[in-house]
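Sending over a structure as structure tokens; questions will come in a sec.
All protein chains but one are shown in place.
Naming follows writing order (A and B), and every chain is counted from residue 1.
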Amino acid sequence: MAKQNVNAKLMTGNEACAEAAIVAGMRFFGGYPITPSSEIAEVLAHRLPEVGGIFVQMEDELASMATIIGASLAGVKSMTATSGPGFSLMQENIGYASMTEVPCVIVNVQRGGPSTGLPTLPAQADVMQARWGTHGDHSIIVVAPSTVRETYDWTIKAFNLTEQYRIPVIVLLDEVIAHVNEKMVIPEPETITIIDRKRSTESPDTYQPYKQNDSDIPLFADFGTGYRYNVTGLSHDETGFPTNDPQKINALYSRLSRKLERYQDQIIEYKTEYLKDAEICIVAFGSSARSAYRAVRLARQQGIKVGMFQLFVIWPFPYKILGRLASQIKAFIVPEMNLGQIAHEVSCAIKSDVIKVNRVDGSLITPNEILERIKNVSV
Amino acid sequence: MGIIETMLAKTRRFKVEIKEAWCKGCEICVAFCPKQVLSMGKGIAKVINLEACTGCQMCEMYCPDFAIKVIKDET
Partner (left out) sequence: MFPYEKYLRFSKFPHIWCTGCGCGIILKSILRAIERIKLSKNDIALVSGIGCSSRTPGYVDFNTLHTTHGRAIAFATGLKLAKPALKVLVISGDGDATAIGGNHFIHAARRNLDITVIIYNNHIYGMTGGQASPTTPIGKKGSTAPYGSIEPSFDISGLAIAAGASFVARATCYHVVQLDKYLEKGFMKKGFSLIEVLAPCPTYYSRPNRLGTSVDMLRWYKENSIPVEKARTLSEYEKKDKIIIGILEDRERPEFCEEYKKMAERIRKS
């Protein structure tokens, strides 16, 4: 009888996401029911009171996004989870979190869109909204697991990223990842690194919430601990008060964007397979990546030199890395459950066209569909 | 003024300070001072009859601009 691994569990993506958030130190969830993400709220409604955390079901997704920012300002790691329609309602306050640099994690379990669309079926069409959903130039980090285990790992990483860089982090799942049951081995706690936001140790008299320092990441101070400071969504200076002074506005916006650029290489993560001698490269994320891996292995069995590039971090997008691959790769194929969103970024990176494999009928892209396109290209 | 009021006014003395830079000339203090201690001078409130002030602080409570202060004169 195979050795029983006591840490092995059968879990859905939603359950893994909820449990991982608790491991990451999340103790405040504000959300609103929406298929296919509601199970995250349901698990946390059970679990958070058990671990000294707070669960609240708010009156809508706007309030959910607002309430997690409030909780985070009180020093508590906070999160919400939703799907397309709710994600659209959250955009203004996601922009507020980006502008005020309040750490928070937003899980978007993608479903068929637009509008009510296909509530119980998967899609990957919120990629551009995840990046540019809220108005104005802003920093955001978007990560995308493809399996239940990756959802567990990337929920923890999402909290580490938002705590470390004080940039909102969006975890993109889709209905399949959220609802598929998979065996998953829970990693030992000591193997998991947990990052907390850096707090200021300066005296409250001289503390400024957005004081420039060489890391470009301001030091945090919890509301109610003697640091009586101001937070506003208006463009503000280092003291946190509104300003219309062009120089100060420029300083703020350049720091907010610089914060994302300078740390890109540490933030961006991807996985490759069979890429060393590949002439064709598949670029994919989420559920489509799983079909792509199968297609690549089948093609390799037929002697076709094709490799896989799986995106874990979608934004900031790995333009440079893909750009470097372009010299070696004859054709890039981008399978995604939308009408072409990542494809645009890949073609930007390689400065030429890509082959798109698109599906928007609520079904997963099958390995064979991808295999066919690989064969057409390699002939 | 009645005898009692003059006696009262004499024993307790008050100063009324106006921060002219902050006064926006809304005239609320002038209108609601029960003793007509204040009046408008070129768009800014000013004290015209300090002796009548009874220290009731209506002006200070109503001033929307934090521009007027009633101080007990300890001298």
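Please note the rule applied: contacts are C-beta pairs under 8 Å (C-beta built on N, C-alpha and C of every residue); 3 or more make two chains touch, one makes a residue touch a chain.
For clarity, every value in this text was computed on a predicted model and none was experimentally measured.
The missing chain, though absent from the display, is touched by one residue of A:23, A:56 or A:298; that residue is A:56.
The missing chain lies against chain A, touching residues 27-28, 30, 49-50, 52, 54, 56, 58-60, 62-63, 66-76, 78, 92-93, 96, 222-234, 241-242. Considering the complete assembly, chain B touches the hidden chain via residues 21-22, 24-28, 31-32, 55, 57, 60-67, 69-72.
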